[in-house]
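This is the structure, below, for whatever I ask next.
All protein chains of the complex are present and in place, except for one that has been dropped.
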Amino acid sequence: MTIHHLEPQRYYYTFAPHPPALRIRSGDMVIAETMDALGYDAHGQPAPQAMKHRVSGTSLRESNPTVGPIYVEEAAEGDLLAVQIQRIRLTRDVATSAQSAHFGSLTGEVPGLALLYNDPVADLHYEWQLDLERNVGTLELPNSRLGRAEVSLAPFIGTIGVAPRYGRAETTLTPGEYGGNMDCADVCEGATLYLPVWADGAYLAYGDVHAAQGDGELIGTALEVPAEITLQIEVLKGRAAQWPRLENQTDIAAIGSTRPLMNCLRLASLELLAWLVDDYGFDRAEAWQLMSQVVTLRVGNVVDPNYSVVARFPKAYLP
Amino acid sequence: MTIHHLEPQRYYYTFAPHPPALRIRSGDMVIAETMDALGYDAHGQPAPQAMKHRVSGTSLRESNPTVGPIYVEEAAEGDLLAVQIQRIRLTRDVATSAQSAHFGSLTGEVPGLALLYNDPVADLHYEWQLDLERNVGTLELPNSRLGRAEVSLAPFIGTIGVAPRYGRAETTLTPGEYGGNMDCADVCEGATLYLPVWADGAYLAYGDVHAAQGDGELIGTALEVPAEITLQIEVLKGRAAQWPRLENQTDIAAIGSTRPLMNCLRLASLELLAWLVDDYGFDRAEAWQLMSQVVTLRVGNVVDPNYSVVARFPKAYLP
Amino acid sequence: MTIHHLEPQRYYYTFAPHPPALRIRSGDMVIAETMDALGYDAHGQPAPQAMKHRVSGTSLRESNPTVGPIYVEEAAEGDLLAVQIQRIRLTRDVATSAQSAHFGSLTGEVPGLALLYNDPVADLHYEWQLDLERNVGTLELPNSRLGRAEVSLAPFIGTIGVAPRYGRAETTLTPGEYGGNMDCADVCEGATLYLPVWADGAYLAYGDVHAAQGDGELIGTALEVPAEITLQIEVLKGRAAQWPRLENQTDIAAIGSTRPLMNCLRLASLELLAWLVDDYGFDRAEAWQLMSQVVTLRVGNVVDPNYSVVARFPKAYLP
Partner (left out) sequence: MTIHHLEPQRYYYTFAPHPPALRIRSGDMVIAETMDALGYDAHGQPAPQAMKHRVSGTSLRESNPTVGPIYVEEAAEGDLLAVQIQRIRLTRDVATSAQSAHFGSLTGEVPGLALLYNDPVADLHYEWQLDLERNVGTLELPNSRLGRAEVSLAPFIGTIGVAPRYGRAETTLTPGEYGGNMDCADVCEGATLYLPVWADGAYLAYGDVHAAQGDGELIGTALEVPAEITLQIEVLKGRAAQWPRLENQTDIAAIGSTRPLMNCLRLASLELLAWLVDDYGFDRAEAWQLMSQVVTLRVGNVVDPNYSVVARFPKAYLP
């Protein structure tokens, strides 16, 4: 097992088989520092233009810069990439959040593009102060009776994925069957994320850590921070899945990302059902009845081009 | 304050200003026994045909029989009805659940009516044994490696509502701005549900207790049981709301019920936002930023004619 | 066959088994004058308050006043009511149209209730001058290079329906399995609309004529006019349908009304498929293949609580 320290030379805004930033073997560990979603580093500095992979289109094109892609030698189409999140260390004591025109769960539904005749919402910018010792973030609320709010931090990786199915390339603003910008708080320290491999080498890339976030990421941004991330990456041969899966201390889970929202829930539920039947010896009908009584659902994001829902099944019910 | 023991003479399948089964005053308490969603009582007996309010249409027309309606003397349009759920006592040690053709989150989307060219799913019936001492339900899974599952009970009222807005009458299978079949697990013992009053007297009715249920009620039914329910009912004058609200030890919450699912989430979020601004001195923009970082969302049902989502805001952030 | 001249004493804002304004026999003809959608008559006068059926809720509660209900003696649950539209005579030379806050296809999705954080659109009012001889409507466009637009009139009944299924009452702003505010331009002179009967007597009611309208009624209103409508009404015994059907010179059609929009299309397509199989001797799979190549779809409204889509099949392919 090798530990790699990845120093990004280029930040990508698409998930695709770009020239690998690093080649590793199954079982290796990778440590890398990520920018925040808006492209600022631990010192609040933006990435130099020369380090940004150029893409067309003016709107939101530089959201969620990712480090990578990491080429995993053993990974081939039909495998599963097990990404164990060993550590997420926040590297800045300020988190930014924003309200943006044509973005967010209650405004236009396509990022950067109005779906409304109405006027867009105002652009507003917020700074959260982070106390990394006490693990809390605070926001001044000068116009509210409350005055200021203090929120517990619960960091997770907002954007992590591989090269998509069918030879597609997708923006790092979009989640899908390749992972991507799922913004699911379950993708946190201690969890193992399983990503289906669609292209030989997998091409893992990631960034966009959130220090804290409510369900749905309603306003379109969370507490956006840079971080140092430690991952251990393993290839599970021939363990094909259709959608990202996840495992933590208490649950196994599946993540569905599409539109409309109801179909996220369907994809996640069906992927979980398939997992129970294929790997845990459940009869399909019995699994479906049991799932209906014990599954918990968590809404990841409802703002991106695709929404995300996590369906979780308690490990207590695994044989 | 009077305690009323309500003995149902008729079970209704619509929320509407039916002839009241009981007239009470604000602050009174009501104790009543409800049938399960399928119309069976504590002894597993169906309600006599004569006690069922007749409605047209053959499909699902006798789901969720409700007791009531209760006419609350002080309640007028524009008020809020505070329904404190003091006790839900299960009255049977068997819960039923089912998988039904043209019903459930992964089948046809309109209850009882296919939206698919595909064949419907098989009708399957399940019996859960309840141990009311240990507060668990168990299901035999003869075809699965697990063999049997034991689930903790967490009873709640699946269907509770008032006469709808605009003079409508709605089935007890449908949730909406009047409450109804929301199937939200938060509507449990210890919680206070706030229902907007749309018709003088409010016309509160309820039934359909679930002993346990996963998020979304994916298969379309939960652990369906009869129960004895104790409510204290109070009128809050002129405290208009647009959608049901809820309060418990830790959270205030709002419930949105419509289609598509995304709009449930929007309705619930906007109702919560209005509450924070109107009653708790929040600036609208600041409340929206804070909500985005601390709100939790819970999917009630994704099977009924309307879906339901609960948006919850921690009381810790109320001034 | 009797010809009835119906003089409305009361305008209803819900489809429900209200006290009948008229009782007729199958085959009878009814002539009645309807108000426009906003409640104004041929002389631009509003209905007296005393003639309006009172309903709760402040928003849009007086849209689409209907005349009726008409009780048809032979009509029983399970029958089909054939409503032949013999004549729609416009009775005013001014049509009104409007842009309203929280209404319209590109604004909030629930009439009268925001689903947005954004500001609502401005309220704007338009007057179209109608030339009933030349059958055109003209609108001044003072701020556009075009200056004025002249549109051909193609009047149809926007709102027509019976008492709904399951004992529900629905607002005249909402379309559904009972007809209602479908705003489908195919419901015009010369067409026969078939409505499923859910309550003995059917309880037919109607109003809200549009002098012209684009597909989808995008802004939320059309050229709103009062009219004198002549209908011949016949009961087809035991010819159960699930959704409104329609027939004209060239096509048979079915109308689905629900949310989301995709499900309107599904309901309409499945109802049409059932019609072809049940009445015209089509094999289901073959009908589905043929439908896929020859059906035309027309979007009725995409602004009401439920949307409407018409699926049309050319009579040329009926055996």
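The letters A, B and C name the chains in turn, as written, and every chain counts its residues from 1.
Definition applied: a contact is a pair of C-beta atoms (placed from the backbone, for glycine too) under 8 Å apart; a residue touches a chain by one contact, two chains touch by 3 or more.
Just so we're clear, the structure is a prediction, and the values are computed from it rather than from any experiment.
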Option from A:Ser26, A:Ser144 or A:Thr258 whose C-beta touches the chain left out:
A:Thr258
Decide which residue listed in A:Ala37, A:Val121, A:Cys184 or A:Ala199 touches the omitted chain of the complex.
A:Ala199
Could you tell me which of B:Gly39, B:Gly104, B:Gly137 or B:Gly256 touches the chain that is not displayed?
B:Gly104
List every residue of chain C that touches the chain not included in the displayed model.
97, 99, 105-106, 122, 124, 126, 139, 141-147, 149, 151, 212-223, 260-262, 265-266, 269-270, 280-283, 285-299, 302, 307, 317-319
Residues of chain A touching the missing chain are 13-14, 16, 53-57, 61, 77, 109-110, 113-117, 165-171, 198-199, 242, 258-260, 263, 266-267, 270, 273, 288
Since one chain has been left out of the picture, which residues of chain B touch it in the full complex?
104, 106-107, 115-121, 260
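In the analysis below, only the chains that are shown with their structure count from here on.
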Per Cα centroids, the chain farthest from chain A
C
At the chain B/chain C interface, shared numbers over all numbers used: above half (same) or below half (different)?
same
Maximum number of contact pairs occurs between chains A-B
Whole-angstrom distance, CA centroid of chain A to CA centroid of chain C, is 46
With chain centres defined as C-alpha means, what is the inter-centre distance between chain B and chain C in Å?
33
Provide the list of chain B residues touching at least two other chains, using ranges where the numbers run on.
260, 266, 270, 288
